[in-house]
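One protein chain omitted, others in place.
This part shows subunit A:
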Amino acid sequence: MNDQLKYYSDRVTKGLMTRREFVGRAAALGVTAAVANSILATAAKAAGPVKGGTLRMGIQGGESTNSLDPALAASTVPTVNLRNFGDCLVNVAPDGSIENRLAESIEASADAKTWNFKIRKGVEFHNGKSLTPDDVMRTMERHSNEDATSGALGIMQGIESMAVDGDNFQVTLSTPNADLPYLLADYHLQIQPDGGFDDPASGIGTGAYMIEVDEPGVRHLFKRNPNYWDDSIGHADEIEVLALNDATARTAALQSGQVHIIDRVEPKIAQLLDRAPNVDVKSVSGPGHYVFIMHCNTAPFDNADLRMALKLAINREELVDKILRGYGTMGNDFPINKAYPLFDDTIPQRTYDAALAAEHYKKSGHDGSPIILQVADGAFPGAVDAAALFQQSAQAAGIPLEIKREPNDGYWSEIWNVQPFCASYWSGRPVQDQMYSTAYLSTADWNDTRFFNDEFDALLNSAKAELDNEKRKEIYSQMAKLLRDEGGLICPMFNDSVEGVASNVGGWIEDPNLTVMNCMAGIKCWLDA
């Protein structure tokens, strides 16, 4: 919504301006009386949720190949669907703390190796079956057993054994991990009846909504679950999730009122869209980051000076400005930012320094042959342009960067984690431990920078067992500095999630975890009449 309109509508709600005056001002701004009245209705509404209606979401990242099987969810539409019909043991709350869901309480042993989750009673699956701790254990088994194809397999590997003890589900870890609840908040780990072994894609969960229509890649319709255990969630009668992969189609659908919420508003049109009278653009900074990755064990990137030269030769400010259009913040060559608890904001920001970059480049003894950077826009939106800007700023430092453009199709299998220098994207993780264990530990499955550093590994393991947050923060800070100076990650920017929301949507909150309110906008928002 236009800032001026917002200002005026605030004045009306505060009694400083009459309704008639407002409609007059709005008309001067090109807004019809009907729309002006609906703006007022929104502004003057009571803060409480409104029940009823069909909340429609236009979401990017839904294919006709999608399934309701929680283990296979890899894009946004399937994740939103999971949030609608399922529940995890715990969630990561918008402020980064842990919120109990199907677990009523959590207890950890002093060494952070044994964890007890007390399972909520009186919760029913959509098929009428009551939730038991056995269902929880079976679910965890399905995602962690050796035949699993689950996207959560990687995070389940530290589990030594699981057991059911009365109302409790008990996990024993092979090495201590103070962040276990954050791992179990992963969206793949929706609790299914009997763990979903017999029919994983049935769409039966304990969630606030029940699936009515499942047309992968097109639309998904959900009806409110009348027996849901938590009254504070699930306001609309129905949620309709439309797969709108085309950015213009999403924007048009929001503007013409066919959907109420869209994700991934393109930064270049965000400000234009915000000016539309019945639409608000929301942006929230989160842990997602756009990066260039170098393999630390492959020539010429096995040379620490060359890596440093490239890190200094990228103009971060310009990238945030031109690629993200300001919807983001500068990165500092480690994958953590203020979205994480225990982030150390005193680490100095690395900035573009052509002279220093040239110095490091010279010291590296590189032969002057072109350094090939492989990119595709599939890596992150604007990756090709970002690479071109990188090339220019590197050239000014005398570094011969050459861009090789790759097709989007097959990028994640052929280029990323295969080629020594390419563009990539990380959506981030709720806690530092998980981010580092996923991609920077020597033994990590996705060590896409080929970063093998014993000191770093030892620090990470000591942080896992450390329950004192001050001490952990200190350890993470050391790790960040190590990675920043030695690692193969060039992290120039953290991108905000930018979303478009109709002004009659209530309950929107900033949630940095995943896009559209941690994919829970459907179950948490409501429609003002």
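By our rule, a residue touches a chain if its C-beta (ideal position, glycine included) is under 8 Å from a C-beta of that chain, and two chains touch if they have at least 3 such contacts; residues count from 1.
Assume contacts and distances are computed from a predicted model.
Novice: Consult the UniProt record of the chain that does not appear here and report its protein name from "Ferritin-like domain-containing protein", "Acyl dehydratase", "ABC transporter permease" or "Acetolactate synthase small subunit".
Specialist: "ABC transporter permease"
Novice: Decide which residue listed in A:S256, A:T346 or A:S369 touches the omitted chain of the complex.
Specialist: The missing chain is touched by A:S256.
Novice: Write down which of A:P216, A:P300, A:P341 or A:G398 is the residue touching the left-out chain.
Specialist: Hidden-chain contact among the options goes to A:P216.
Novice: Which candidate, A:E63, A:D165 or A:E455, sits in contact with the chain we can't see?
Specialist: Final answer for the missing-chain contact: A:E63.
Novice: Specify the residue from the set A:N81, A:T114 or A:S150 that touches the hidden chain.
Specialist: Final answer for the missing-chain contact: A:S150.
Novice: Which positions on subunit A touch the chain that was left off?
Specialist: Within subunit A, the residues that touch the unshown chain are 58, 63-67, 69, 72, 74, 146-151, 153-154, 201, 213, 215-219, 242-246, 248-249, 252-253, 255-259, 409-410, 412-414, 416, 445-446.
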